[in-house]
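Subset of chains shown; positions unchanged.
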Amino acid sequence: MTMPLKMLESFMDKRISLLLKDNRILEGKLVGYDDYMNMVLEDTEERTEEMTRKLGTVILRGNNVVRMSLIG
Amino acid sequence: MTMPLKMLESFMDKRISLLLKDNRILEGKLVGYDDYMNMVLEDTEERTEEMTRKLGTVILRGNNVVRMSLIG
């Protein structure tokens, strides 16, 4: 059994892809998170259907997240 | 009486199909979950009306899930 927060811990310092509820994708290096799955990403790139944007360090509210996965 | 979390336990290490609130389908092997029905899937495939995508290991937030069922 791999608990979700345990798996999130294993994503630390790796680049991950996050799908948000509004269909936005955030990709960045996971450098922190809390029990609500609020997260801190570095070197973040944001993609929607219309555009791609570099955002640097981002704090993300966990309740907007649908799924998280490793990149590459 | 089969409690929902008990049934989820019986899904462990099997491939399941998840319907999300935005109509997205995730299929993968269930390798973990917690009391909020956050889940960890492996060898995950994601399907929307427009596309199919391989995602590998995925952490899923439970509050986006509508229903879960076994595949095959």
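Labels A and B are assigned to the chains in the order they are written; within every chain, residues are numbered from 1.
Assume contacts are C-beta pairs under 8 Å (C-beta built on N, C-alpha and C of every residue); 3 or more make two chains touch, one makes a residue touch a chain.
Everything numeric here is computed off the predicted structure, so don't read it as measured data.
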| item | value |
| --- | --- |
| Oligomeric state of the whole complex, in copies, if 2 are shown | 7 |
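Basically, only the chains that are shown with their structure count from here on.
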| item | value |
| --- | --- |
| Fitting chain A to chain B on CA atoms, where both chains share a sequence, rotation angle to nearest 5 degrees | 50 |
| Separation of chain A from chain B, taking each centre as the mean of its C-alpha atoms, in whole Å | 19 |
| Residue ranges of chain A in contact with chain B within the complex | 1-8, 11, 21, 23, 37, 62-63, 65-70 |
| Complex contact set, residues of chain B against chain A | 12, 20, 22, 24, 26, 31-34, 38-40, 44, 46, 55-61, 63-64 |
